[in-house]
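Just one protein chain is left out here, and the rest sit where they should.
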Amino acid sequence: MTAAQVPWAAWLLFAAPVTAILFGFFVMRRLKPEWTHVPILVSCAVVTASAFWLAAEVYTGHSFDLNLFRFAEAGTWAVDFGLRIDGPGVAVLAMVSFVGSLIHLYAAGYMKGDAGFSRFFLVFHLFFLAMIGLLTANNFVQLYLFWELVGVASYLLVGFWFHKESARKAALKAFLTNRVGDFGLLLAVLLIVLQFKITHFHLLYLKAASGAAFELLPVIGVLLVWAACAKSAQFPLYFWLPDAMEGPTPTSALMHAATMVTAGVFLLVRSWPLIAAVPGLPHLIAWIGAFTALFAAIIAGTKKDLKRILAYSTVSHLGLMMLALGLGQVGVALFHLIVHGFFKAALFLCAGNIAHALHQPTANVDDVGGLQKSMRLTYLSFLLAAFSLAGVFPLGGFFSKDAILDAAWHHGGGLAVMGMLVAAGSAFYIFRMLFLAFYGARPEQKRAPHAHEAEPILGVPVLFLALGAAAAGLLKGPIERFVVMGWHGMPSGLPGLDVVLNLPGEPFLPHLNLTVAGLGTFMAALGALAAWRLTMSDPGFDWRWRGGALEAAFESDFGWKTFVDGFASAVSRLAGFTGKVLDKGGVDGLVEGTSGFARAAGAAIARSAQGRVNDYLWWMLAGTALLLGRVLR
Amino acid sequence: MSHPLTILWAAPLAGAVVCAVAGSRAKYAALGFSALFVGLIAALGFAQGSNAALAVVNEIGPVWSYGISYRLSADSLSIGLIGLTAFLNLICVVASWELEVSPWYWACFLALASALTGVFLARDLFFFYVFWEATLIPMFFIIGLWGSSNRLHAAVKFFLFTFAGSVFMLLALLALVSAHHRVSGVWTWDLAVLDASALGSAAPLVFWGLVLGFAVKIPMIPLHTWLPDAHTEAPAAGSVMLAGVMLKMGVYGLLRVAMPLFPTLSFDALPVLGGLAAFSTIYGALCAMAQTDLKRMIAYSSIAHLGFCLLGVLSRTSQGLAGGTLQLVNHGLTTGALFLMVGFLYERSHKRGLADFGDLASRAPYLAFFFGFSTLASVGLPGLNGFVGEFMALSGALAALPILAFAGVLGVTLAAAYALPAFQAVFWAPAGPGSVSDKVTDLDARERAVLWTLSALMLWIGLAPRPWLAYFEPALRGLVR
Amino acid sequence: MSLTAVVWATTGSLFSFGLAIVVFRRQLLAMLLGLELMLAAVNVSLVHHAGLFDDAEALAVVALVIAVAAAEAVVGLALILRMRRGGRGADAALLTELQG
Partner (left out) sequence: MTLMPMAPQAALAAGVLGTLSLGLMRRPPALALRALAVASIAGAMLLAVGTPAGGYASAILLSDAKSVGWQYLIYLGALPLALWLDGTDDVLTALFLGATLGMSLLAAAANLPMLFIALEFMSLPAYLLVARSRPGARGLEAAIKYFFAGGVAGALFMLGLSLYYADTRSLAASAALSPLGQAGAGLMAAAALFKLGAFPLNWWLPDAYEAAAPEVSGFLSTAMKSAAVLFLMRLCELAPEAGFIRLLPAIGAATALTGAVMALRQERLQRLFAYSSVANAGLLIIGVGAWALAGRSAEGVSALLFFLGAYAFMSNGTFAFIRFSGLETRSQLKGRGAAVPAAAAAFTILLFSLGGIPPTGGFMAKLLLLWRAVDAGLLWPAAAGALSALISLAYYLGMVRDLWFEKADESASFRPAHGASLVVACAVGVLLLGAAPWLMSSLSGGLTR
């Protein structure tokens, strides 16, 4: 397969956003900044069309993986860049482009009138381009390039309202945490280059499948997991995501719910054959996922700010995806990733509408209440998305979550129990949010200003997303086929690749198992009941535990946030020490000291003869005596 | 032209003389000669690129007394670095166009460019040393006459520090030449003829003498404390040339003199030299975090960046050498741009502190864009030039001595920890009580043009580094172990 | 004891005595005498060895040394007289303006 045979849609994926950004930056920004979004929305449409077209191509078995150009070369060492349009990639790409376009449309309405409108859209679309690049890269170095670009875009967007102190802090925290994760990915890529001499995914799959033992593989595997944990906000490095809510809602919806945070999971999907070859590593991923899911679900239930609840919910669902991956269910993880993209984006946009209606950057649980009647459309969308998240039967969320619970159940043991608890937990926090926001007037909420329904440009995208979330269950079949297409039927343009590959990872989703589905729905119902009990029937309860030691624990994520802040201040103290004491005092002191030493030596010699003739003569005598002494010895 | 290389270093020198006497029209003469210099080096570079026979242009003069001969040669490494010198020199002339300075300002810059070209062309160790020292004189006057408040101390410290290193380098060269004479009976300073086997047991002493001279210039960690002072006190254009090219003389010295003469010794020294280089990436980043002066922070970041160049070069692997050498050029562009912008800020407000500015993103959007762009390049964002050099250097270091690469990657991570908070303090944070942000007007057309060219180059090297790597490759082929 | 030993004894003692005067006395005039004494001591040894080795050239050297000693005395006295005329007296201890 040669570059000419690459379908034009693949070129358009990149050409459209690049031209839109350049056109926007050089032309629109000067002429009509408030219309910057027009070329960008056109590019979104083009990208979505191309993505769906490519999805159809892959669905009919025409996926491809091809080197386009040699990026860098030195002697035998070389890195090529290329395109890989295969099942998993194009599936996520389709979701990202569809959800992304809707959010772009939403953002056009949401951000209207903001001073940095054009800056927002340019960076927003830069992120969109970076995400496309990440999903279609065919080797680790190219993936790392777009991986970092996504991190920078998130930094610029979280810190969009940079006059706010909290936004600046959150942006820096997000970027530095991602950098810590990228430490792992950069080292992993370097080790891969060292160990295998190549970086193409597919050729690495061949090597992994060949069963040979590679001593560096475990280290590479762990580092990849470390990087994924940072980007997909898993346990040790998740704390940046809740703070990233400082960014505008479209950013939270697109990046910190649907697309960017899934990059970590996608990295593990892309490098799955390498990770599966390391005994015990998948199990580690499963346990990290499960623990994070449960941990985040509990905290989500205690948050006050609507977007923070959804942020912890995202952390929890990413944990579920990791759990699925850890159990070898690549298909299930992908399916949940796509479904989650729909309903989480919808929930975020609903929260955005509520905040927009209250004319605040973000809405707090105390400010909202009884919006059921005044914001009908948003309420309907929220309802659909919330039920899908909780895993109510006909909706998409049920199928993807059920698949995960089924996998966990069959694995049995701790994971199964945690899976069920997470099901309950997620139902609890989403229904709590539903009741607090839309039902019954809380006595303390009366002072909230009169909320009115969002204008159509905000409402319609939300509705589409909610419908998507609802109907996502139907995608079960195509997703399985895509995942299969990703591994098995793989004609490719890569050099020296002809064999069809049987790679580890179960592409097919488990069939519906009544006991698991029943138990899952029961736990969800239990969660919803608890939410009803704690918010509606006993109105004061929600605020009873505030202010106590319990709230301090919940606020600081059981002490993890204080630990992280302590670590950060330790690093800056170390820097202060190195910069001031070690460098200025120590090394520089030594240097300035030598000139002082020379002057002191001069003074000492000068003192030995204060200009008296006799001293001069005495010194001459001593000198001659010394000379004679040495000569005669 | 019978003597292409002589004209290459003589032209800027002639320009310096013309500028010195040109009085009020000195800056136009400087612009003319700088453009001529860029033209000359570009012509030679393209001629060399297109025609393999010209891979190495030699110019061998008669042998004079004491075994000294006027011997110049230019392979792709030299031409590349001279190209960087010429380009940055032109950028400096354009960037300091509005300054009211005496004609000697332009004369010093052209003299500096000429001396630097001499260093990169010389193949006779005597001339290498003469040009090496000669670069100190113009920079001494640039810092001393046009620097900022504490320039006196910084200028003398800069000169003395570098001279201290190079004096011991001179002794090493003398020992090498004498040993060669004792064995072969011929007095010669020619790099190609001299071989270090004649030194026998004294070889390590001579090797470390040479390395000491180069290490001060790079600078390597314990010998670096002249750099922050010199950079902070030098005028903007001075810092650009100092960071952009003069730091590269040290690494070039290693590549051209120390490693070819002592192949085994230089590789055995990898744990020590490589260790220092890797440590400097972390140490530089930590020190940069602790700075409150913008220019001092960028100076410390240069120490970290040069650490990567060294890591790559010392690993003696093909990708390490290519990455390290490319990083020399990258650092010149990125840090050059950063220093220029700090210079523009200093021109407008006579302030350099992080706390002195605030909320510049809204007041000077173009400055914010370019500063952000260069900061990301210096932090090593893939897609920009910093990443390519660092990635290949680390890959080389990993193949040679893995522990170095671990430290290097930690250095890459720490880079963001000092660069972004500084960016935020200056551009995003609200203007503090004592801030001078209202004095800061946005960049004018001239300044933007300069920064557009630098940014375009950063993007080009970042996205398509292959032609640049291919250009340097023939000169580095000999050094791969 | 042999004559040579006696000569060395006298030369050594005279020379060290002269040296002691020059180094430890503060009177400039006395120091000048010390100088002359040292040169005279050397002549003793030279004359003896010239005779021993029957070498006329060494005797010529003795004559030259005497001439040089005289010249030295002239210059020394000239300087010391300038000092006294300047009203500062001939005390070495006063001469400490130049130092450091």
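As written, the chains take the letters A, B and C, and residue 1 is the first residue of each chain.
Keep in mind that, in the parts below, contacts are C-beta pairs under 8 Å (C-beta built on N, C-alpha and C of every residue); 3 or more make two chains touch, one makes a residue touch a chain.
No experiment lies behind these values; they were computed from the predicted model shown.
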| item | value |
| --- | --- |
| Chains still shown that are in contact with the chain withheld from the display | A, B, C |
| Touch with the omitted chain, as defined above, among B:Val56, B:Leu145 or B:Ala470 | B:Leu145 |
| Residue, one of B:Phe37, B:Phe159, B:Phe357 or B:Phe370, that touches the chain absent here | B:Phe159 |
| Contacts of chain B with the absent chain, listed as residue ranges | 62-66, 68, 70, 126, 129-130, 133-134, 136-137, 140-141, 144-145, 151-152, 155-156, 159-160, 163-164, 167-168, 170-171, 174-175, 177-178, 181-182, 202, 205 |
| Sites on chain A contacted by the missing partner chain, in the whole complex | 595, 598-599, 601-603, 605-606, 609, 611, 613, 615-617, 619-624, 627-628, 630-632 |
| For chain C, the residues touching the chain missing from this view | 11, 15, 18-19, 22, 28, 31, 35, 38-39, 41-42, 45-46, 49, 53, 55, 57-58, 60-61, 64-65, 68, 71-72, 75-76, 78-80, 82-83, 86, 88, 92, 95, 97-100 |
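The rule is simple: only the chains that are shown with their structure count from here on.
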| item | value |
| --- | --- |
| Chain A and chain C: spacing of chain centres that average the CA atoms, whole Å | 97 |
| Mean-CA-position distance for chain C and chain B (Å) | 65 |
| Chain C to chain A touching residues, read off their complex | 19, 22-24, 26, 31, 92-93, 95-100 |
| Chain A residues touching chain C - in the complex, by the definition given at the top | 606, 609-614, 617-618, 621 |
| Of all residues in chain A, those that touch chain B in their complex | 70-77, 115, 141, 144-145, 148-149, 152, 155, 159, 162-163, 168, 171-172, 175-176, 179-180, 182-183, 186-187, 190-191, 193-194, 571-572, 574-580, 583, 587-588, 591 |
